[in-house]
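What you see is the complex with one protein chain gone and the rest in place.
Chain nomenclature is as follows: A and B, assigned in order of appearance, with residue numbering initiated at 1 for each chain independently.
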Amino acid sequence: MNSSLVTAGIDIGSTTSKAALWIDGLLGPYVIGPSTTNPRATARECYEKVIEMAGLQATDVAYIFGTGYGRAKVAFADENISEISAHGRGARFLLPSARTIIDIGGQDTKVISLDANGEMIDFVTNDKCAAGTGRFLDFIARSVGIDVKDLAGLHASGSYQPVTLSSMCSVFIESEVINLVNDEVPLNSIIQGLHQAVATRVAALVKRIGLVQDVVVTGGVAKNAGLVDELERKLAVKVKTFPGDIDPQILGAVGAAIIAMQKYLKQGTT
Amino acid sequence: MGNKDVMDIFRNVITQPGNAYLDEWVASGKKVVGYYCSYIPEEIFSAAGLLPYRLRGAGSVDSSDGDAYMSARVCTFVRHTISLALRGELDFLDGVVLAQNCDHIRRAADIFKKKIKLPFYSFLSIPRIPKERLFDWYLEELKRLKAEVEAHYKVTVSGERLEEAIALHNATRQRVSSLYELRKKQAPPVTGEEALTITVAAHLMPRDTYNMLMDELLAGLATAGGVTKYRARVIITGGELDNPEYIAGIEQQGALSVAEAVCFGQRSFGGPVEDGAGDPLERIARHRFFQAPCARMVECFDEQIIALKDTMKEFQADGIIFQRMKFCDPWAGDGHNLYWRMRKEGIPFLGLEREYGVAASGQVGTRVQAFLEMIGK
Partner (left out) sequence: MAIAGKDRQDDWEVVYEGASGLMELYEADPESKGMNAIVKGFRNFTETLFTAQDEGRPIVWHNCGCSPELIRGIEGVQPMPIELLTVLQDLIGDVNYTVAAIDEAEAHGVAPEVCSIDKSAVGLVLKGLYPEPACGFYFNTPCDSQITAIKVLTELNNKPMRMMDVPYLSGDREARYLAKQFREAIPFLEEHTKRKFSWEKFREVCEESNRTAECLRDWNELRKHIPCPQVSKLVALNTALLVAFSGDPEGTEVAMAFRDEAKERIERGESAVAGGEIYRAVWYQDPVWWDLQFYDWMESELKLVIPMDLFGFYAAEALIDTSTPESMLEGLARKSLRVMPMSRQFKGPIDNYIDDYLLLCADYQADFGIFAGHVACKHGHGGIGLFREASREAGIPLLFFEFDMFDPRVTPIETIQEYISQFVEDVIRPRKEAA
């Protein structure tokens, strides 16, 4: 353990906070928890939890990078980096063929484009409008009384007959969805339509930046197979997954930990 | 007075709609006339003994008065300026000279005319295409403005008075140029936030006083230290920007603004109005009409690109940060076109959207930081 190179990435997002350890070039323990109104404390808690899970002490950790919305509040980090770079570089490291990274977060969606050398060449974010983010799905799921975790399952159930939702704005879609439920439109069709609507918005962002394969999806919403399915239809590509089935929600933290490792090694300290 | 004292004065002058200099001017019986745009020459006001005051929304915490008249679907800059006017916070104004800069300002003009009803109101029709074939019309419009000013204020805007005004405003241009020259250094003596504070202040106070303060400032800056801690040098461009706090939010990430190619920034000044034998009003008209064009103008995009690239080179900038007020159509067009041109030419370019008076948010910070990371700085 003493000769291990351990680095940490702490991703304080607006909805969830994540911490991950990168140990000798492999993913170590990680945690995902809700963000709070006290990001400093949350950062510390995540970090301490993840070290504990690894059976380590803080002194074993060589370098720490903070990222995410609350990155400036990760007081104990050595440096911080934008979540855009964290997702981008993290994804590239884990999947060297990745060129387009779609991060569908709780509150915003980002698309990152890497050039042939793996360097970030462009990015675009949608952070003003909920339609096209995780929040949109949460909102609708709640209004029809289902758990966000069940969306993928519902999407896959029954036949594939997505209903086309006409409202663009999440404020209006709620009543549209409730009307559909009352009209006894099958729930799976509604969910399929919902995923289609989000995928359309995300695809528009991707088009803005230009799609180059391979495409990966990161962020919590990437775990929703129904949405990923719709995204694949819209983009007419197969989305690649990360090897070892790494949870896409922790890509920000993992990316930060990898960047920490790269930075540490570059500095040449032992 | 040291440069820090002058900066404090400028900071004070720009926080609220009014300031002590305006109060003094008005108390001495003189008049203040408001305007929105660089295509309206300040020299005409100065030559008539009027103080040109460039309209902005600083000090407006809430745009609801403007919203009531203009809805929430138009530019927040305009809504805030109208809110101030409707609330009586621009009562030091004796008049306004407006133009069809854009649809939002055009409607603001209607509100000025019908609701705010200042003693003096004039409206110019400024051509959209800054080419010789339309210059005569622009000059005629300025002559008409001059005549209206003379009739209303019972003054003669003679050739001599125009020459004096040219000299006065050239003196400001020269000082702002000097300031910008200093920013070409590796360690510029001012940040973008400070520079915008300085250039905004010029529009809100008597020019001779401003010029004197600038002299003190420049003297101080000549020997002051510079900004060394930054990750990259950027040019800020795009639509109207008179909130230095917005630039501060960008600079906090390490992107040092070395030139603000925006209204209230460099665009408001340009080089000097030519000396010479020609009619002063015509020289002023040429100076304005053929200035570096903004998004409102058409058939001149190449000139805009060249100006931007020249600025980048002169100031050794690493990239361009473009900002646009939400709902702004002219800058939406230019924003789109700039993005693709810059991409083609490999010039790092970041596009931001904003609302007036809102400090650069965490979201802007993230984008700027990512931009810097992307360009390897």
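Keep this in mind: a contact is a pair of C-beta atoms (placed from the backbone, for glycine too) under 8 Å apart; a residue touches a chain by one contact, two chains touch by 3 or more.
Computed from a prediction, not measured in an experiment: that's the story for all the values here.
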item	value
Chains still shown that are in contact with the chain withheld from the display	A, B
Touching the absent chain when the full complex is considered, from B:M7, B:L22, B:V74 or B:A165	B:V74
Sole contact to the chain not displayed, among B:K30, B:R87 or B:R128	B:R128
Listed residues A:R208, A:R233 or A:K263, member touching the removed chain	A:R208
Chain A residues touching the omitted chain (full complex)	166-169, 176, 200, 204-205, 207-208
Chain B residues that touch the omitted chain in the full complex	68-71, 73-75, 78, 100, 102-104, 106-111, 113-115, 123-125, 127-129, 133-134, 137, 298-299, 301, 324, 326-327, 329-330, 332-337, 339-341, 351, 353
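Please note the rule applied: only the chains that are shown with their structure count from here on.
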item	value
Geometric centre distance via CA averages, chain B-chain A, whole Å	41
Chain B contact footprint on chain A (complex, rising order)	69, 81-85, 108, 119-123, 125, 127-128
Sites on chain B touched by chain A in the complex	343, 353, 362-363, 366-367, 369-370, 373-374, 376
